[in-house]
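The structure under discussion is supplied below as structure tokens; questions concerning it will follow.
== chain A ==
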Amino acid sequence: MIQQIVFIILAALTIGSALGVIVVRHTVYAALFLVLTFVASAGLWLLLEAEFLALVLVLVYVGAVMVLFLFIVMMLDTDTQSLRQGLVRYAPLGVVVALIVFAEIGYVVYSREMGVSFGTPLPRAGDFSNTRELGQAIYTAYGFPFEIAGVILLVGIVAAIMLTLRRRQGVRHQNIAKQVRVNAKRGRLRIVHMPSESRTGEKNP
Partner candidate 1 sequence: MPVHFPILSTMLWLPIIGGCVVLLAGRVWPASVRWLSLFFAVVVFAMSIPLWTEFNTQTAAMQFVEQANWIGAFNVHYSLGVDGISMPLILLTNFMTVLVVIAGWEVIHYKLAQYMASFLIMAGLMNGVFAAMDALLFYVLWEGMLIPMFIIIGIWGGPRRIYATLKFFLYTFFGSVLMLVAIIYLYLQAGSFSIAAFQQMPLGMLPQVLIFIAFLVAFGVKVPMWPVHTWLPAAHVEAPTGGSVILAAILLKMGTYGFLRFSLPIAPNASHALMWLMIGLSLVAIIYIGFVGIVQTDMKKLVAYSSVAHMGFCTLGFFIIFLILARTANQDAAAMGMEGGMVQVVSHGFISGAMFLCVGVLYDRLHTREIKAYGGVINLMPAFAFFFVLFAMANVALPGTSGFVGEWMVILAAMHANFWIAFGAAFTLFLAAAFTLWLIKRVLFGPIGNEHVAAMQDLNPREFVVLGALAVAVIWLGVYPEPLLHVMHASVTNLIQQATVSKL
Partner candidate 2 sequence: MITLFDFLALSGALFAIGLAGIFLNRKNVILLLMCVELLLLAANFNFIAFSRYLNDISGQVFVFFILTVAAAEASIGLAIVVVLFRNRSSINVDDIDSLKH
């Protein structure tokens, strides 16, 4: 019973904050709502006894990814216009589409046939560790995907660096080796003969 109440609260919170993501005025609010959604979801996942993933969601997602989002939002700081502009105009269409999709999924859910019969979840043994079980699966049967995931992260790094790291043109660096190598007499000093210039020439270089 308590579970149900918790579920209802958390579910309401999830849906509500998800709605908040798409309707609020400011991007920062949206990001914060998203954080809330994730947190509420993590709670629900706990209800589903996926403790490790719930923690990961909070730690990795809320802790890292959402912070990154917020960071970028702040950095780009483009919120000169309200996000809500035009929202009212398109909202009916959005609601209709969302309802259609939801109805389609809901129709299936309501019909309650997914092909396999779902029993009630088995009660867990006392020493059951979700984390250990997950870890065991990942490092044995799912070793191969795990490696791929690694590569994906590598690609993410490479791509992000490639896209955002830039050596600016015209930035002055100090290259000590070069400085040392310079032959002062031949490389640094050059005597140039210059004819005197008129003032008009100075005006238009």
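Note that contacts are C-beta pairs under 8 Å (C-beta built on N, C-alpha and C of every residue); 3 or more make two chains touch, one makes a residue touch a chain; residues count from 1.
Behind the choice of candidates: all candidates are chains of the complex that A comes from, given by their letters.
The structure presented is a predicted model; accordingly, all values stated were derived computationally and were not measured.
With chain A as reference and 1 or 2 as options, the touching candidate in the complex turns out to be 2. By the touch criterion given at the top, residues 3-4, 7, 11, 14-15, 18-19, 21-22, 27, 30-31, 34, 37-38, 41, 44-45, 47-50, 52-53, 56-57, 60-61, 64-65, 68-69, 72-73, 75-76, 78-79, 81-83, 85-87, 90-91, 93-95, 97-99, 101-102, 105-106, 108-110, 112, 116, 118-122, 130, 133-134, 137-138, 141-142, 145-146, 149, 152-153, 155-157, 159-160, 163-164 of chain A touch candidate 2 in their complex.
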